[in-house]
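Removed: one protein chain of the complex. Kept in place: all other protein chains.
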Amino acid sequence: MQIENKSPGKDVTEDDLKTKFPLAARQKPGHRSRFTVAGVEFGGDLIPVFAGPNMVESEELIVTTAIAVKERGAHFLRGGAFKPLTFPYRSASYRETREQGIEWLKTAKREAGIPIITEVMEERYLDLVCEVADILQIGSRNMQNYPLLTAAARTGKPIMLKRHFGCSLRDWLGAAEYLLVENNPRVILCERGIVAPHTHRASSRFLMDLQAVPAARELTHLPIACDPSHATFWRPWVAPMALASVAAGADAIMVEVHPDPQNAAVDPLQPIDFDAFAGLMTSMHRVAGAVGRHILQENPS
Amino acid sequence: MQIENKSPGKDVTEDDLKTKFPLAARQKPGHRSRFTVAGVEFGGDLIPVFAGPNMVESEELIVTTAIAVKERGAHFLRGGAFKPLTFPYRSASYRETREQGIEWLKTAKREAGIPIITEVMEERYLDLVCEVADILQIGSRNMQNYPLLTAAARTGKPIMLKRHFGCSLRDWLGAAEYLLVENNPRVILCERGIVAPHTHRASSRFLMDLQAVPAARELTHLPIACDPSHATFWRPWVAPMALASVAAGADAIMVEVHPDPQNAAVDPLQPIDFDAFAGLMTSMHRVAGAVGRHILQENPS
Amino acid sequence: MQIENKSPGKDVTEDDLKTKFPLAARQKPGHRSRFTVAGVEFGGDLIPVFAGPNMVESEELIVTTAIAVKERGAHFLRGGAFKPLTFPYRSASYRETREQGIEWLKTAKREAGIPIITEVMEERYLDLVCEVADILQIGSRNMQNYPLLTAAARTGKPIMLKRHFGCSLRDWLGAAEYLLVENNPRVILCERGIVAPHTHRASSRFLMDLQAVPAARELTHLPIACDPSHATFWRPWVAPMALASVAAGADAIMVEVHPDPQNAAVDPLQPIDFDAFAGLMTSMHRVAGAVGRHILQENPS
Partner (left out) sequence: MQIENKSPGKDVTEDDLKTKFPLAARQKPGHRSRFTVAGVEFGGDLIPVFAGPNMVESEELIVTTAIAVKERGAHFLRGGAFKPLTFPYRSASYRETREQGIEWLKTAKREAGIPIITEVMEERYLDLVCEVADILQIGSRNMQNYPLLTAAARTGKPIMLKRHFGCSLRDWLGAAEYLLVENNPRVILCERGIVAPHTHRASSRFLMDLQAVPAARELTHLPIACDPSHATFWRPWVAPMALASVAAGADAIMVEVHPDPQNAAVDPLQPIDFDAFAGLMTSMHRVAGAVGRHILQENPS
C-alpha cells in the first residue's frame, strides 16, 4: 500500500519555503518586512487603513469620499476605475469608468492630499493606472494571472495582492513570489474571504479567513492586510470583523466607505458611511493600542 | 423552469426564526440574554474565561491547573473526564478517566474554589457529571444527539453547546432550541472551528469561523463563546485568534491550558502553559477594554 | 522554522492503517470483504439496492412501498421509525412513529417478503429495532456517537454506517473500527453527501462526494454504499448520481422511494415514485453490467 507521496498538496512544506517561494518565505521567527509607500510605513507598529468606495462612480463621489476618509484618519483612498464584473451586461450605474475614473482619482488625490490604491486588471492599462496609483491592487480573480503579475511588478510600484477565494496560502505565496522575483520588494498580501461550506447568509458568498493571518505570519515576512468588506459582504459584520482583524495581527485594513451606501453602484450591502467609518477608526485604534500598535496619529478621546 | 422552492436550505430564513427556533431567536436588535452561573454573569460586559486541560489526566494535573488558572483570572476550570476519541484503541495516557476524573474535578473545585465546565457524552453519566459540573458541555460531535440534549437540558444545569464542525448556524440554533424548549434558559453557544477547504497546516483540521460571531449575534440572544484552541489546533495561533474572538464580540472564551503542553495526553500541539495563559489574559483584557468590555477584575498594569 | 509535525491531520497515513483502524484497513490491493445478509451478498458482483421512504409514515404507506420496490427488484426495504429532526417542534405529518413504526415495518417485511434496513438512534431502542432490522443503520449525525456504535455492534446485526457530512475518510474509518473491534465484521459504509462550498441549489445542503468511493476503496476492504437521495436532496439529480455511483464502483445503492413524493412527510423534494424507481433499476442494472456487475436477477430488455 502506498499512501504518502512526494507530490505537493494543499499545505506548505519546508521544501516549499526553500525552493518554491524563498523570497516570500520568512527567514526566522520575527522576520517581517518594513517599507514605506507615500510616506506611510507598512510592516511596523502602524496599521494603515485603505478606505473608499468599491467603484469610482463619479468625480463628486470620489472627491467627497477622499476628503471625508482622509479627515477621519484613513491613510489611502481606495476605489476602482477597473473592476471585474461577473456578468457581461452593464447598467448605467454598474459600469467601469476606466480612463475617466482614473482622471477623477487624480482629482481626488490632489484635492484631498491622500495617496491612492486602485486595481489594475490588464497589462494594457498598466501605464494609465500607474499615473495615479501609489499602490497597485491585484484583485482576487487575477491572483493567478501570472503574466499580469509580472508586468505589474516590473513597474516598480508597490503591489497589494488579494488572495483568491479558492486558493491556499501555498498558492498565494507562489503568486507573491512572481512579484518579488522581479525585484519588487514592496508587496502586501490581502485576505478578503474564501469559499466555505457555511457563509451564514443567502447573499454572502465568502467566509472571512482570519486564521490565515497568524498562519501566513508563520510563513512569510510580507505585511498582511484584511478586507472585511468584501469578505463579509454585509454591512453589520464589517466592524466586528475589522476589529477582529486588528486583534489577530493584520498589518493593514481595507474598508469600503461610501457617502450613501444604500445607493452604491455595486454591492450596496457592504459599504459603511462616513459616520460609521469615523466610529470604526476610533474603535480600531483602541484595539490596535491593546495589541501594541496604532492607527490614528493621536489618541482618540 | 422551476428554481426557487420552499424547502429549507443552508441559511436561516424569517420563517425559521418564528417557527423553527422561536426561543433561540433574537426578538429585536440588541436583545441579548443575561444570566448568572456560579456567580459569574454571562451576556453582559464581562467576558468569562474557561481554562484548563483537554482531559482530566490525573489529580495532580487538574488541581495544579485549577489553582494556576484561577490565580491568573480564569472564571471556570475546563477539563474532560469523558471525551469522544476518534479511534477505539487507548494508550495509558490517552484514555478517559471517567468516574475517577469526576472525583479529581471535585477535588480541584474545592481546592481552587473555581466552578467547573465539563463534557457529558451519555445520558447514563449525566447524574455523575452533574455532581461536579456548574456548566455541562455538549461536545461538537454530540451537537445533533437530540436525546442527549433533551436529557441534559432537563437537569436544569446551564449548558454550553459546541457547534459541530460541519453544521450551519441554522442547525446549531435548532439544537439550541432542543435545550430551551425544556425550560432551561441558560444556554451558551460555542464556536470551535469548522471544516473548510483550507485549514493552513497538514495537522490542522478546522478553520476558526469568527464570522459566525456577528452572524449568530444577528439571529440569537444567546451568549456566544469561542474556543480558539480546538479551532486552530496549533499553539502559536491560539493567542491571536483568542484576541480576535474578543474583538469580534465573543461573550466567553474557552482556552486549553496545561502545565506541560508538550506532554499533554491528547492534542499536545494546542495547549498553552501557565505563563502564556497569564499573558493572554492580560492581552484579552486589554482588547476587551477597547470594545467596552472586561475580563479581569482590575486593570492590568 | 518547524512546519511538519507528527500530529494527525485530515488525511489517512500508513500509520493510521496499522494502528488506528487495522481491522477496517485493506490488507492489500484487491482485498474486499464479502458477506451475506438475509441471503443477499455484499462485496461481490451484486450491487444490492435499499429502497423505500424516508420515514415509516403509516402502515399502508410502508406495506405498499415494500411490495412495490420488491417487485421492481430492490433487495431491502428502507424506512425510518426513528429519525433525528433538526428542530424540536413536530407537525402531525413530520414525526417519528417509533414503536408503532417498528410494528408496521414488521408487517411490511412479512407481507412483501423483503428484508429491512432501518435506523437506530438510541441504545434504549436497540432491542426494539433489532426485532425487525436485518441491517441497522447508523445515521450520519450519529457517526461519531461511539457509545451507540459499540452497543449496536454488540447486537451482532450487520450495520450500515453513514458518513457524517463534515467528516473525513479518516474519521469514518475510525468509527467503523469501533464496530469491527466488537467482532462484528458485517459493516457497510455509506456516502450520503458532505458540506462543501457549492451545493448548487438554495435548498441543497450537501454535495455528493463520489470521489470518496475510489478513495475509500484504496483504504478499506469494507463495502461502500451510496445514497444519492440524501446527498442531492433534489429529485432530478437522484438518477444521474445513482448511475454515477454504480459506475464509480459503489457496492450498494440506497434510494428514497415514495408512492406520492410531493406529499412525503419529510423532504418531499427528494423521493422518486414507483415508476421512476423501476426505470432507475433498469438503468442502474445496465450501468452495472458495463462495469462487470449486476443488480437485477435477469437482464433487462
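As written, the chains take the letters A, B and C, and residue 1 is the first residue of each chain.
One rule holds for everything that comes next: a residue touches a chain if its C-beta (ideal position, glycine included) is under 8 Å from a C-beta of that chain, and two chains touch if they have at least 3 such contacts.
From a predicted model like this one, the values you see are computed outputs, not experimental measurements.
Listed residues B:L23, B:A74 or B:A202: the one in touch with the omitted chain is B:A202. Contact with the chain that does not appear here is found for just one residue of C:E96, C:D209, C:D227 or C:D267, C:D209.
Contact with the omitted chain, checked across A:R26, A:K70, A:H164 or A:H258, is made by A:H164.
The set of chain C residues touching the chain not shown comprises 9-11, 166-169, 194-202, 207-215, 217-218, 231-232, 236-237, 240-241, 243-249, 283, 286-287, 289-291.
The missing chain lies against chain B, touching residues 1, 3-4, 12-14, 17, 26, 28-29, 166, 195-198, 202. Across the interface with the omitted chain, chain A contributes residues 3-5, 7-10, 19-21, 84-89, 121-122, 141-142, 144-147, 164-168, 170-171, 174-175, 177-178, 181, 194-195, 197, 199, 201-205, 233, 267-269.
Here, only the chains that are shown with their structure count from here on.
Although chain A and chain B share one sequence, what matters here is the overlap of their interface residues, and that overlap exceeds half of the numbers used.
With centres defined as mean CA coordinates, chain B is found 33 Å away from chain A.
Per-chain CA centroids place chain A at a distance of 46 Å from chain C.
Shown for chain C are the residues in touch with two or more other chains, namely 3-4, 166, 195, 197, 202.
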